[in-house]
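Data first, discussion second: the structure below is written as structure tokens.
Just one protein chain is left out here, and the rest sit where they should.
Chain nomenclature is as follows: A, B and C, assigned in order of appearance, with residue numbering initiated at 1 for each chain independently.
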Amino acid sequence: MNSTVAHLALLLSAFLFVSGIKQLSSPGTARSGNARASLAMLIAVLVTVFQNEILSWPTVAAAVVTGAVAGAFLARAIQMTAMPQLVAIFNGFGGGASAAVAGAEFLRLVGSGTTLGAGMGTTIVLGTLIGAVTFSGSLIAFGKLQGVVTGNPVTFPLQKSFNAIFFGGILVASVAFALGDASPEMYFLLAGAALVLGILLVIPIGGADMPVVVSLLNSYSGLAAAATGFVLGNMILIIAGALVGASGLILTRIMCKAMNRSLGNVAFGAFGSDGPKARVQAGERPVRDVDAEQAAMVLAYAGSVVVVPGYGLAVAQAQHELKKVCDLLQERGVKVRFGIHPVAGRMPGHMNVLLAEADVSYDQLLDLEEINPEFDGTDVVLIVGANDVVNPAARDPDSVIAGMPILDVDRARNVIVMKRSLSPGFAGIDNDLFYLERTLMFFGDAKQSMVDLVREVREA
Amino acid sequence: MNSTVAHLALLLSAFLFVSGIKQLSSPGTARSGNARASLAMLIAVLVTVFQNEILSWPTVAAAVVTGAVAGAFLARAIQMTAMPQLVAIFNGFGGGASAAVAGAEFLRLVGSGTTLGAGMGTTIVLGTLIGAVTFSGSLIAFGKLQGVVTGNPVTFPLQKSFNAIFFGGILVASVAFALGDASPEMYFLLAGAALVLGILLVIPIGGADMPVVVSLLNSYSGLAAAATGFVLGNMILIIAGALVGASGLILTRIMCKAMNRSLGNVAFGAFGSDGPKARVQAGERPVRDVDAEQAAMVLAYAGSVVVVPGYGLAVAQAQHELKKVCDLLQERGVKVRFGIHPVAGRMPGHMNVLLAEADVSYDQLLDLEEINPEFDGTDVVLIVGANDVVNPAARDPDSVIAGMPILDVDRARNVIVMKRSLSPGFAGIDNDLFYLERTLMFFGDAKQSMVDLVREVREA
Amino acid sequence: MSEMLIGLYVFVLATLAGREVISKVPPTLHTPLMSGANAISGIAIIGALVVTGAATTPAVRWLGVAGIVMATINVVGGFMVTDRMLRMFRKG
Partner (left out) sequence: MSEMLIGLYVFVLATLAGREVISKVPPTLHTPLMSGANAISGIAIIGALVVTGAATTPAVRWLGVAGIVMATINVVGGFMVTDRMLRMFRKG
């Protein structure tokens, strides 16, 4: 292929990446946007294969086929609820690949007797460090999300000082490497240290904060790819890497903002353990609890209902039953909408994916800004496994979740809360909403309660 | 200056251009965005001056000072209402400068005995053609807006065929030039032909369509600058040129869309003459007319008033008196807002600038989507010199303005229309709104009528 | 202009363009965005193909192969799972 044509094809690929992401901004075009981005990737791969001399076709082909089969298998086999883990592990592979590329290019240059300039040395070391941290960090995040590694923050005395010194050592060694001491031994030492650093950075973070970590590491894997682009002088690597880097950073910032925590607090706060929480003394304050039949009556005779789903819905996998309840209510003429908090669940947009899986139309899903003014005129709010995102404590400046924007469900005439107990959610704090006079607690596992609700609404 | 530092400074300049434009997206930050863009320009100029050998400092300095003084004088001296003309002429200078640069570089290369490759030939000819068309086209647009050249479409028999052949000839000659025949004679012939082409393209377009033309030519001047960037291998020229190119195209598209006309229709429709219109037979259908005192009563005793300004407000320069009327009404407790149609006036955002000049707060200005749902609950709509943008004929599929989005003023309880007569506006068609029962016509020049209104409202 | 500097220009411009398109993605689509961007980060496959194709020593080749396998998993798996998610988004 003529090299000009190749570069024009790669430019087309860059354009398709950007416009593919742009199409992700509306549910109607998102699928075609994803297809466009994969087309961009295909073009980039084909151009690369035709443009470069491939000395060992069988090896390369075998590697591609292996990867493609494994990737396709994982993508098909995985449960929708395991999405955060899957993204984490894919992401680790992306980072690992960048590190491997930087390493291979380094060995090639050294083998051919070239001396690295400071520029090349810097990009090689950057690609390796970021890639390796992404790799090991993502694997730990995967382990925490999957429950293979403990979800609790793993802490030890003087941890922060230790990590800081370790990180400083890596930095010093990297500068030495880039400025001259570019021996293979030094290289592998640095790569190994970066792998350890990835582990050290992620273990002190609680399992529930993993989505933020994954998103940040996603940004890193983009930056690692861009760094290898600098190493190889390859534009499309730089462009696609920059896009991923920007996307990861923006999503991380959005998540932190919606939780009203700083990135530093997420990274070093040892917050959000998955483990047992200080249980609220049950019976200390009175609540009004209802059974399925009573809840069904309230819902069936309402004019308008807003459903607020939360992490518990994902845990219980009750989305299909929830959809049935909503359909039944709508058949009875009740106006049903969903209020989706940006950080309900454990991933950005978690609830949207969950409800989409149950075939809920996306134009029934309203976000925070859209639904908040509507609660005033709402008859019943049905909260399913949500807690922090509806906790009025966020309005109290002394609370740990102070300033986090919440859904103002307490403005509705009635509130029904479906959860198993009075236990707190992710943030580990009590929720005054449960004790309001207009609140009815409907205790039980969301799946089972929802099955009962389907039956009772049908009969109501 | 070290060349790496210079390139980094230029990259900073590119970043400042983009982020400066981004800040233009909110009235609160727009001024600092403009300052940022000018800082970007300053950086680019300084880097260029330090990086390049300047053989004749006095000449260059004299040229810069002359340009700066002339520019500053024009910017200060001009009437706010002459803004479209001013933008047109500035724009012409930008295009002219690009053409001059391409020409100078061509002469330099030829003089040094270099043979131009096809790539260089193409970019030089592109820079020259686009620049020269922008130059002469913008000057004609300026003339039409200023009234120096007739605002009527200038047409002659077989005009389109003639223009097409002329354009085709230029194209053929350009290709010949780029592919080999790059003699100075050929070059100046081409440049001259491009100047003529700019005139030919703009004279058949009506004066009222000039803002669209200016916006399109603005886009061209960006492309011309980008082309010179290719000629000189200069990144910042390419980047800034691309930004301007995109901006001009987007604004042109927005204007065409808001008028519901295609760009082709604007360019070749010979539409929108400034001249005398087919007058509507006065008295044919009855209207209800009022004087200042009656209008003042209706306004002063209303609960809510929406003001809809149009081109006539700009013509009459009545914005300061309008502001006084609004202040008086607000003192009386009347809720006053403005409904701004995107193509009210003769430039995009024309009304916003006009009202800003009169110190109307920009959060009182609501755009089409925001104000349309509000008319239902509005007591009085006060239309000042607007016509097409409130013409219900747009809802009739057979009208020339069919499909143009309009302000639904006929939903309000009362409508007061201030204009001099029943003459049509820009689109040249009658307006049924004037004959509705709820419409009161308040005839007269907007400035004089507004002065009367101030007095009467004060006394009401 | 050095290759490094050109790369930097391209990087900055791509970041600016990316920032704008990404910040337009609504919360509804943040999970697909995350997994789609993740798939794009598998662009490292390009680098892996280049170095593996040119590999002359076994060490380089094996690092390259590891890179190809990991990157391909990321790309193929990432795009497929994103599509699987987006297929579920339906307008009622």
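The rule is simple: a contact is a pair of C-beta atoms (placed from the backbone, for glycine too) under 8 Å apart; a residue touches a chain by one contact, two chains touch by 3 or more.
The structure presented is a predicted model; accordingly, all values stated were derived computationally and were not measured.
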| item | value |
| --- | --- |
| Left-out chain, listing which of the shown chains it touches | A, B, C |
| Per the touch definition above, residue among B:G151, B:G222, B:P309 or B:G385 touching the missing chain | B:G222 |
| Option touching the unshown chain, where B:V213, B:A242 or B:I383 are the choices | B:A242 |
| Contacting the left-out chain in the complete assembly, out of B:H7, B:H350 or B:K419 | B:H350 |
| Contact set of chain B toward the excluded chain (per top definition) | 14, 17-18, 20-22, 24-28, 30-31, 33-35, 37-38, 41, 44-45, 48-49, 52-56, 59-60, 63-64, 66-68, 70-72, 74-76, 78, 80, 83, 86-87, 90-91, 93-98, 100-101, 103-105, 107-108, 111, 119, 123, 131, 214-215, 218, 221-222, 224-226, 228-248, 250-251, 254, 340, 342, 347-350, 352-353, 356-357, 359-365, 367 |
| Positions on chain A where the hidden chain makes contact | 3-4, 7-8, 11, 14-15, 18, 235, 239 |
| Residues from chain C at the interface with the omitted partner, ascending | 6, 9-10, 13-14, 16-17, 20-21, 24 |
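FYI, only the chains that are shown with their structure count from here on.
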| item | value |
| --- | --- |
| Chain A and chain C, separation of their C-alpha mean positions in angstrom | 16 |
| Centre distance in Å when chain A and chain B are each reduced to the mean of their C-alpha atoms | 45 |
| Junction residues of chain B, two or more chains touched | none |
| Two or more partner chains touched - positions in chain C | 2, 12 |
